[in-house]
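For this view, one protein chain was removed and the others were kept in their places.
Lettered A and B in written order, each chain numbered from 1.
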Amino acid sequence: MSGEQHKPEHRWGMAIDLDRCTGCQACVAACHAENNLPVSTPDSAAKGRAVHWMRVDRYYEGEFPDIRVKYMPVLCQQCDEAPCEPVCPVYATYKNPEGLNVQVYNRCVGTLYCGNNCPYSVRYFNWFAPEWDAPLPLQHNPDVFVRMVGVMEKCTFCIQRIRRGKDEAKSEGRPLTDGDIQPACVQSCPAEAMVFGDLNDPESKVSRWAQSGRSTRLLEELGAKPKVFYLQRAK
Amino acid sequence: MYLTGDFHEMQAAATAILELKANRFSLDDLTVYSDEPVEFPRGVLDRTSRMSLAAVLGAITFLLLATSFVYFTQRSYPLVTGGMPLFSFWATGVIFYEMTMLGAIVVTFVWFLRESGIFPRRNRGPAPAVEPGWICLRVRCEPNQMAEVTHWLNRAGASGVKKIGEAE
Partner (left out) sequence: MTTAQQVIPYDEVRSDLWRPLTRVSTAFMVTLTVAFVVGLSGLIAWGYQIHRGLGVTGLQRPVFWGFYIVDFVFWIGISHAGTLISAILRLTDAGWRKPVTRAAEAITVFALAIGGMFPIIHLGRPWVFYWLIPYPNARILWPNFRSPLLWDLTAIVTYLTGSVIYLYLPLIPDIAQLAEHAKGWRGVLYRKLALGWTGSDWEWHALERAIKLMAGIILAVAVSVHTVVAWDFAMSIAPMWHSTIFGPYFVTGAIFSGIAALLLVMSIIRRALHLEKYLTKKHFNNLSKLLLLMSLLWLYFTMAENLTVWYGNEPKEMNVFGARVRGPYAPYFWIMIFLNFLVPFVLLGIRRLRSITTATIASVTVLIGMWLERYIIVVPTLSLPRLASGWTRYGPSWVELSITAATFAAMLMLYLGFSKLFPIVSVWEFEPHTGEED
């Protein structure tokens, strides 16, 4: 890791159109499959221990029969000034040059401070060693770690897909194009409500969506500078 | 050789010390043994101590060490967290403060061992046994000064003048 200050080539971001989201949770399921997320039992879910790097929050407004439901897929916002980073005593989480808030599983000691300081509550802890009923372990993604007990984890913007995309582009001798890399959630959304790409590229879809009039960010007033943009009609 | 005189009152011991000092005995020859610290008035048995200075110097040393340690280790493996600068005085100031205090603590203790003669162990002559509540004044003198010392001790009110040990 060099300390050179050069402008990074990419700055990954995501935009989610809440007006298109149907709350189907295909993104949740895709994330589970892609990232070897542990499957919870009814017991552990009841104890609040279910792990969903991508989760869909549901908010209900109004009284029956005039109920409106708002769906909000919440994932790690990959903040530019992430509050979770400075409080980790062992540098298990820090910002990499491409703007990703990386989590180093090997290094995590499990002080759980980062989880407390995340205002979006998107950090998940391995309370026990993760288990899968057979034959699920056969489905594991070989590009992704299987985490151990006592380690914090969260959405990585499918960093393994980012790396694969960059490697493929490099080996084919062409630059990365917008849409080459899609995290599992973005890929699986049937309503095409999510886009992912390079915020450094002003022509990319994510940059254009981020600059739309409907673009907001979650808990923006905290100044964490999240890189997930939520598009919704003004309230 | 050493002579000892036992006193019950601090004032009597102080008188004896002043008399002996007036008769060309130096402070190095005089030692007071007791079960509790004896508060002599100023000018009687003042020993120089540089413990405060040592503590301050120790504190400053540890401060410098801590600052350089934090600075160089963060430079050796720079990782950006939370958009904060890499080396931030205020973000690590507490550590400097604690290390400064630790320096003061450690040096104070070490200096105590040094000034009390515990470590490095200095041979300061034989120590007389002291009864609780008594003050024992030990005087180092030549054999030909024995009578003189005994005289001064008795005049100040010593209850028993004894010879202890051989000068080493």
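As a working rule, contacts are C-beta pairs under 8 Å (C-beta built on N, C-alpha and C of every residue); 3 or more make two chains touch, one makes a residue touch a chain.
These numbers were taken from a predicted model, which means no experiment stands behind them.
Asks: Kindly state which of the options B:Val38, B:Leu64, B:Met146 or B:Ile164 is in contact with the chain not pictured.
Replies: For the chain that is not drawn, the touching residue is B:Val38.
Asks: Going by the touch rule given at the top, which residues of subunit A touch the chain that is not shown?
Replies: 44, 47-49, 55, 57-59, 74, 83, 86-91, 107-113, 115-117, 119-121, 123-129, 148-152, 218-219, 222
Asks: Considering the whole complex, not just the chains shown, which residues of subunit B touch the missing one?
Replies: 31-38, 45, 47, 49, 51-52, 55, 69-70, 73-74, 76-77, 79, 81, 84, 88, 91-92, 94-95, 97-99, 101-102, 104-106, 108-109, 111-113, 115-119, 121, 124, 127, 130, 132-133
Following the convention adopted for this analysis, only the chains that are shown with their structure count from here on.
Asks: Per the centroid of Cα atoms for each chain, what is the distance between subunit A and subunit B, given in Å?
Replies: One centre to the other, that is 63 Å.
Asks: Looking at the complex, which residues from subunit B come into contact with subunit A?
Replies: Within the complex, subunit B touches subunit A at residues 75, 77-84, 86, 91.
Asks: For the complex, give me every residue of subunit A touching subunit B.
Replies: 1, 3, 80-86, 88, 91, 93-95, 225
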